[in-house]
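One structure, pasted below without further comment.
With one protein chain withheld, the remaining protein chains of the complex are depicted in position.
Chain lettering (A, B and C) follows the sequence in which the chains are written, and residue indices restart at 1 in each chain.
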């Protein structure tokens, strides 16, 4: 199933991963400075997951995310300036400042929303997939969930429904080892989340979520199955998060030094860079150029967010109903 | 694991199965006559399931049932007269006429309640099992669910929790092929419900639910595991219901003649009788004597129900809170 | 051309006419086909009480049975609505909301607001409510006050065959999420219903009877009970105006306030539980905005603060009836400050 990835594809993949990383690193810094309100969950460390999946998605495909949604948004093509402004609660934000980090959505790019409710997304993608199926143009829908979410009843129900209705859905479980402070070895009652696939009549795979290429290849197979009417799939990405559960987390449930070690050993971007410069004839200069580009983009996004106006008082009352 | 069943045990088993059958057949008749109000779901055909399980249960074990609960109640030792009166809505009923068929409960005998909500029981038994575990006397809790219920999120969550907390629970799925009018081959996304066990880290078995001995033996193993601290198990009973989903069901979703054929071919009571008279030296007379006893018991129960008083008007306002 | 059909037939007809008109409409729910996967008749049931019977024959795979996974399929309906379809989703009994409420109140209801006005979620959730079937505590509740509490939902309580058809067509065409509450006792009610398609706008109350002495606001099945009480009271010389708001959200405040301005006396009749319910909601509205016209305490007629009992005798005592309504009207009519 492996599709040949062109140099351009690979540079795109790098750009996306790097954009996510820079975005998150910067939000981390700005949050600490006090510029960003609310609950913020960062995706750093998991970039290969969203990126390897996102590269397969067409504009009319749909994606439902969770509380840790920035990476999924970027990989689905949501504009970074609007996202940053949204996180700052500004009127220029993707959701005009009314949603915030946990609720970024952009239906035009197929992004159905981050979600503050663990397990909120999987039922929704079943509906998006039903719409795609009825349209008959080979569209699909993907739901991203964590290991913690894998225990939520809504998620099981969605998997069952997807098979019963033979929907073009892919359920991607990003198993980063923790749900808040709780270890997935405690909360998930089987060894691998992928084992649950059999109980829902779909294929299940375990993938190294730090490896862009592995993610990309596994999703290709699931996407092909979905688009051709073969029904849903489950993929478990084993990966790590580099920050706390949310900004402010003491992370004491992690053994000392775990994060530093992971950043060294499992970083998907380092690994990607090493591989593409080694095997695909991409130069360090090409990557550095992208790094600069991305740094500039994020700077601009922060500047845009900081200087953007707050919502108007009257915004409080709009958008409850179509006419209100 | 098979425990030796004494003649007395076998006669008890027969008595229980027969009591359930007679109870249900009679409710069917009285419902048609108009004596019984509300929604009534009959258990006839499935007697070996409740009975084979119930024989393993101690008084301090707990059982959570579903809408099709009469058989589970009887097998757990709930008094038949009170049950019948409850179904009639009389003040002498198990729940003083306030619950009805879908809500018969008798905590003193460990019966935690029939349940009008599909999937309502499994979370509850996790709590009962937690209480048993803390007490440390080897108690267990069992939940009965249908094939339809096996798709309810609450049920999956309960299974996950039971393993995570290592609770003494047995989840029994009574797969009678239908959830209302929907075939389980449509609604259950995997071949056998038992396959779901692996996703929840527990053993899963498929058992011929028409065969009292198979049920009894499989539950012995699960009970032993639970009582000794080994955690939960899942058992799927494949069986058939002899009446419609509820009284009044046209049953057109079943092929013509299905019920008649099943009553002939799969009747667990006939099968039991044949076996015990053939292999265990029990006589047809012994069984006939029990038949008479049961017929009398049910007659008395109906007479009791019919002649019992309705609730008092003041009962409307009591029992909402402990003081109210 | 109007002819007499039942409330239940009017629902079926509304869905049928709308599905013929707009192929983006799909219908899903437990046994709405009623026989999927079976070897017998595929559409044996057409809903647990036969309300959607016959639609599968006409619309095939646009009518979909579901597993018993309310969060799954209600959420799918919501997601489909946000993706271009116009789903009608049946939650068999409103009592089952507890296993899928999140998808309704945190997802469907909030998309538009959370997403800065950029989402539309045209989903209709049809559901059966109310006492009277001896169906006991978990199959007899009203619960629509819970939905009415939630910003972003519209809540409809049709009280007659005519209304149920027009309101359901309106709900299907509406682009916000709608909770459409059908009283199980009304299914067999007959009434004049035009064959052709028509809509009844949300937020416009129906003055079902005009009168000058006391305003009665009643919801759903209680509208008929209020009318019976009004008829009886007319013989005693008490003239009641009976108002059926038809939708609790949006609410036609003006019609209620205008009526109370004229009568100065209000009785609210509702089958839902009393605390934080519709009776309280309407009372509060009038106590605030209609205070100057009020000549007497606002009376309410609701069930007691108890679950719904099983035994027929108790259930009959539980549900408000014309006698209790009449008693409340007499009390308020006879009050002199």
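By definition in this document, a contact is a pair of C-beta atoms (placed from the backbone, for glycine too) under 8 Å apart; a residue touches a chain by one contact, two chains touch by 3 or more.
Note that the structure is predicted; figures quoted are calculated from it, not measured.
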Exercise for the section: Specify the shown partners of the omitted chain in the complete complex. Expected result: A, B, C
Completion exercise
Of C:6, C:83, C:160 or C:283, the residue that touches the missing chain is C:283
Practice task
May I ask which residue of B:40, B:125 or B:276 touches the chain that does not appear here?
Solution key: B:125
Completion exercise
Those residues of chain C that touch the unshown chain are 71, 95-106, 109-110, 113-114, 136-138, 145-146, 148-152, 248-249, 251, 272-273, 275-281, 283-289, 291-292, 294, 296-300, 304-307, 309-310, 337
Fill in the blank from the handout: chain A positions in touch with the non-displayed chain are 37-39, 89-91, 95, 97-100, 102-103, 115-119, 148-149, 151-154, 178-189, 250-256, 258, 310-311, 313, 315-317, 320
Problem - Footprint left on chain B by the chain that the document does not show - result: 62, 64, 93-99, 103, 105-108, 112-113, 115-117, 120, 122-128, 130-132, 134-135, 141, 153-154, 157-158, 160-161, 164-165, 318-322
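Criterion: only the chains that are shown with their structure count from here on.
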Practice task
Please name the chain that ends up farthest from chain A once chain centres are defined by their CA atoms averaged.
Solution key: B
Problem - Centre-of-Cα separation between chain C and chain A, whole angstrom - result: 40
Problem - Centre-to-centre distance between chain B and chain A (centres being mean Cα positions), rounded to whole Å - result: 45
Completion exercise
Rounded to the nearest Å, the gap between Cα centres of chain B and chain C is 36
Completion exercise
Expected list for chain B, residues touching two or more other chains, is 151-154, 186-189
Handout entry: Residues of chain C touching at least two other chains
Key = 66-67, 69-72
